[in-house]
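Now for chain A:
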Amino acid sequence: MNELVSAVPWLGKRNPMAARWLIIILAIAAPMVAMLFGRSWVRILDFALLYMMLALGLNLVVGFAGLLDLGYIAFYAVGAYTFAFLASPHFDVHLPFWVVLPLGAAFAGMAGIMLGFPVLRLRGDYLAIVTLGFGEIIRIFMNNLNYPINITNGPQGINGLDSINLFGWDLARNLQVTEDFSINSLFLYYYFFLACVVGSIIFIQRLQISRIGRAWAAMRDDELAAKAIGINTRNLKLLAFSMGATFGGVAGCLFGAFQGFVSPESFSLMESIAVLTMVVFGGMGNIAGAIVGAFALALLPEVLRDVAVPLQQTLFGHVLLDPEVLRMLLLSLAMILMMLLRPAGLIPARARYAHPENLHRSAAK
Partner candidate 1 sequence: MQHESSSPLLQLKNLQIAYGGIHAVKGIDLELAKGELVCLIGANGAGKTTTLNAIAGVLPLQGGDIMYNGGTINALPAHKRLRQGIALVPEGRGIFTRLTVEENLRMGAYTRSDSDGIEADLEKVYTMLPRVKERLEQVAGTLSGGEQQMVAIGRALLSRPKLLLLDEPSMGLAPLVVEKIFEVVQSVAKEGVTILLVEQNANLALEFSQRGYVMESGKITLTGSGDDLLADPKVRAAYLGEAA
Partner candidate 2 sequence: MKKTIVALAVMGLGITGAHAQEMVVKIGSVAPLTGTISHLGKDNENGARLAVEEANAKGIMIGGKKVKFELIGEDDQADPRTGTTVAQRLVDAGVKGVVGHLNSGTTIPASRIYDQGGIPMISPSATNPKLTQQGYKGVFRTIANDVQQGSALGKFMVGPLGAKKVAIIDDRTAYGQGLADETEKAAKAGGAQIVAREFTTDKATDFNAILTKIRATNPDVIFFGGMDAQGGPMLRQLKQLGVNAKFVTGDGGCSPEMIKLAGEAISGSAYCSMAGLPLEKMPGGADFRDRFKKRFNADVQIYSPYAYDAASAIIAAMQKADSVEPAKYLPALKASSEPGVTGTVAFDAKGDIKDGAITLYQFKDGTWVAM
């Protein structure tokens, strides 16, 4: 939160309290503002929140622990498919959401360890390329495990996933507050996802400012030195992989329930790279960066859809570059230029790994 606060332009440094409230108000009011532009924007915000969770999880692996994972979307897939298996007509199993969610997280976490074990010794670009392969392998299995026994229903995907049901309260239905006032389901999802993101931030921040967060940072900065102060780098790498994967798994469960349909197409390499770009764009290694990066890049294509076409039409009389091309162009340029010009990302905040108040206490002694 503090990182996010200080990332607020102008206000962040001068009046952190005001900046904090600004963020809270914006977060709460966002779907209402979005509603002015249409319900689809609320839906886009919902997805943006899912991307934030993904970016937070990937940031934990890439930014905190320094392990470049190009197959991260595989864990998202594991989460989504877990939900599809356990809460849909596919196997005709309908476990409650609160049972499926931890299972999805746990399976994804296990998948993280499964990936982590063999790649422990690899570093840098080799790690990246093996994880990329891992992501593709998972996707290919999802796409083909309908034969000889139908497990994933193959390329057809699984339809009719249960919606999120919080103790009898179905988020997929509009909430009827009074006779003629109801809250749209998209808003319900928004606030539920927001709560999940806030929970994730708190959890990740606690991790960051802890012996584990420090050990990850140490390992990332200098693995040899980290070993020399007694850090068990093997266990910590596995922990990073599985924690990151867990977030991916949770996001996947939410995605499956929200979308109601999962199919292997949603878990392509391009998605992995999109999430990585979010982390890089925002600023590797800090929570605010992941949040801002995910928010900016999840909204970018939709904004382009609305702005690029009319803009080009007024400027050139016809559309030169359609929004999707423009999006690809901007994404790729963002990756290149960010690395060249601003490698620390949009929000180059320095992550904290200690509580300053503890220091004041001991310094006072």
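Here is how the candidates were picked: all candidates are chains of the complex that A comes from, given by their letters.
Please note the rule applied: contacts are C-beta pairs under 8 Å (C-beta built on N, C-alpha and C of every residue); 3 or more make two chains touch, one makes a residue touch a chain; residues count from 1.
Keep in mind that this is a model prediction, so the values were computed, not measured.
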If you apply the contact cut-off given up top, which option from 1 or 2 ends up touching chain A in the complex? 2
Can you list the chain A residues touching candidate 2 in their complex? 33, 36-40, 43-44, 47, 143-144, 154-157, 159-160, 259-261, 263, 265-266, 302, 305-307, 310, 322-325
